[in-house]
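Have a look at the structure below before the remarks.
One chain of protein is taken out of this complex; the other chains stay put.
Here the chain labels run A and B in written order, and each chain numbers its own residues starting at 1.
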Amino acid sequence: MMYTEANSPPTPTFRPTNRVKKAFRSATSQQWFGFAILATLLIFSFLAPHFVSVDGAEQDLGAILTSPNAEHWLGTDHFGRSMWVRLADAIALSFGLAALCVLTASTAGIALGVLSAWFPTRFGKVVELLTTILLALPGLVLVLIFAAIVPGSFWMLYFAIALIQWVEYYRVVRAICQPLIHSPEMEASQLMGFGRWYCFKRHLLPAILPQVLTIAAFGAANAILMMASLGFVYVGIQPPLAELGLMTVELFPYYSDAPWLLAEPLVSLAAMVLGCQLLGRRNA
Amino acid sequence: MSLLNISNVSVYVGDTQLLAPVTLTLQEGERLTILGQTGSGKSLLAQAIMGNLPKALTRRGQIDLFGKTNLSLKEQKAMWGKQISMLPQEPWNSLDPLMSAERQLTDTEYYVAGKTWSTALSDSLAKLKKLGLGHIGQKRVDQLSGGMAQRVAIACATAGGAKLVIADEPTKGLDVSRRDQVVASLKEQTEGGALLTITHDVAVARQLPGKLMVVKNGRVVEQGESNDILSNPAHDFTKALIEADPLQWPNSENLASSQEKLISADAISVKRGKQTLFNGLSLDIHKNEVVGIVGDSGCGKSTLGDALLGLLPVESGCVVKHEETQPQRWQKLYQDPTASVTHSVSLQTLLEDLIKLHKLDASKATPLMKRLGLTHELMQRTASEVSGGELQRFCLLRALMLEPVFLFADEPTSRLDPLTQKDVSELLVQVAKEQGCSVVLVSHDPNMIEKRCDRVIRL
Partner (left out) sequence: MKDLLFKRFIQLIMVAWGVGTLTFILMRSLPGDMAYRLAASRYGQDNFDSSTAELIRHELKLDQSAWSAYFSWLGDLLQLNLGNSMVSDLPVMDTLSHMLGHSLLLAGVGMIIAILLAFPLGLWAAKYGGWADRLTLLFSTSVRALPVFVIGVLLILVFSLELELLPVAGFGTPAHLILPSLALAISLAAVSSRIIRNEAKRVFNSSFFEFAQIKGLSTRKAFQRHGWRNLLVPVIAFFAIQLITVVEGVVMIESLFSWPGIGHGLAHAIFARDIPIIQGAALLMGIMFVVLNTLVDIISYYLDPRIKQEFSE
């Protein structure tokens, strides 16, 4: 507002913080619901272990498959371990993996997408070749192969999932940026002398951000699903660590004696995935 | 017989009136043109008569079609194609994207007019040939130009034998020569029936003799014989509309432009994609002069400007700038203002960005804004929150802040409605001259170029 006359009202300019506020204002009820589910689960996973004195690995073979009671609020599993604590551990693990995968994959995907839209010949072709190889196999199969090499490793899972997920960001970002880079609005900015960073900040980023947020929400859901799937076929996280898919398969044999035990990881898993998916849903 | 008789028809969303009551009749063999600005509720009238208003809207008043009163929507729908038909506003979206033009027309002849397949086929081929479209029968809509698609749509809409045809902005987005072709086809295909045309274009109204009705903000301000009204308008709004037609503009005063060359093209040829658009073209632009370039769409008008600005490489020949200045003093105005400004931040922020980048004198902005009719309040909005005319004036402001020596204006007013078009183009030429900036103005409308420019180049 350098040049306005003294009497003109000082109006706020549009800044990123305003954009966040705007996103909150325009959030749909579905998005709020998803946010609430995730927030509840997150708080549970952080606080739950502090309410009880046992830890998740502690076995009590004298009290196995108990139903929820005053001591074990969610019952105990087939080794007498507290389900309350194990569930909190498993949810925290899933959130951790999802967050890491989203951060890594989105950063890599945006960077590569923008760069290959900007330098289609030098850079774009190489990245395109890389994605063709990665997309040649369904993601889960690729993750299975990686998991086969170092079984039970969280970091290998993270690496494999992030490796297949960046492609989605990359493709969408590139598809949005390609026409934008040759668009009148960017040509105009360049004619006026603005540089690449400015073009990224003002033209590209605002255009890709909503899409990236949606992909991130669904990507988080997929990462959680994938880890659970791998746990379910015994090639993901290994016992005794608590992981939702692994817990499902461990507790399945005790279904008739203790159905609530099987329900607990299943409901947590469904709630997490639902929360992410609702969060990613925008008004069409 | 009166084909259409409506009394006090109005359109509401909830309790809000969108279209004030209209009463009109249309006899067999008559033409009625409704003239008014975009957004004045004219399209709603067409949809109310047709019976295809969006679900959220309700219609009040009475509509009689072909002597039948109190028609339900279902009864109205049963008359579609056979008795009453409507031309689409956007022919590109209104034809099946997967089916050839000829097939769509033959379909209509077969299913609606009830001919045998072989008659339908030969009739549709004959009809396409008559419309000058014999060669495009096998093409799909994405392979047709806007004008061709509209003529195919006219053929389809009238194939079922409808006597009453409603044309809602049938020439939207077409350049002058294609517009005239479409209007001629429209006249020809509805000969003997009744035609109700809705348009914002005075030139279209001129080409369709018959009755005329002028609408402003959903209210009829004037009606009568087309010729009478257009030659002798009574209402101020009608006068303004007529004056907005470039033919009626006053000639621009020829300020003395210097003979000093600013930029020259020497025997240049430029390709766009695989197509060579022009070959061995030479021209000089002098300082402080307004040069117009006219030609049909696709002839390379925009390409020429881009080549002058160095945005496109020239295949042969060369472009010489005779003045050594900073690159940002060679500017461009775009056809579609909404596509040439980012919508992510307020106009104010964009202006501040520019001032910061080139360390411009910020105090220059306020008088320029005043001159261009831009308020500080307006500047707080984003590009999506202002009108096309306002946005184009903002683009002009940004360009002028850089004290340009050369401004290439690529159809800067073709997306604006006629009244705004007149204002913006006038402002553009005047302010540029005041600032001593040369302008190359491109348009498909020779009349507009004629009135605004010192010199015209035809491609």
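Following the convention adopted for this analysis, a contact is a pair of C-beta atoms (placed from the backbone, for glycine too) under 8 Å apart; a residue touches a chain by one contact, two chains touch by 3 or more.
All of these numbers come straight from a predicted model, not from anything done at the bench.
Novice: Taking the full complex into account, find the residue in B:14, B:67 or B:97 that is in contact with the omitted chain.
Specialist: Considering the complete complex, B:97 is the one touching the chain left out.
Novice: Looking at the full complex, which residue from B:4, B:35, B:50 or B:195 touches the chain that isn't shown here?
Specialist: Residue touching the absent chain, from the options given: B:50.
Novice: Considering the entire assembly, which residues of chain B contact the chain that has been omitted?
Specialist: 50, 52, 77, 80-82, 85-86, 88, 90, 93-99, 107-108, 111-113, 140, 142, 153, 156-157, 159-160, 162
Novice: In the full complex, which bits of chain A touch the chain not displayed? Write them out.
Specialist: These residues of chain A touch the chain that is not shown: 132-133, 136-142, 144-151, 225, 228-229, 232-235, 245, 248, 252, 255-256, 262, 266, 269-271, 273-274, 277-278, 284.
By our rule, only the chains that are shown with their structure count from here on.
Novice: Using the average of all C-alpha atoms in each chain as its centre, how far is it in Å between chain A and chain B?
Specialist: So the centre of chain A lies 47 Å away from the centre of chain B.
Novice: Which of the residues in chain B end up touching chain A in this complex?
Specialist: 309, 311, 326-328, 330-332, 334-336, 339-346, 348-350, 352-355, 357-358, 362-366, 376, 380, 382, 395, 398, 402
Novice: Using the touch definition from the top, list the residues of chain A that touch chain B in their complex.
Specialist: 1-5, 8, 11, 13-14, 183-185, 187-189, 191-194, 198, 202-203, 205-207
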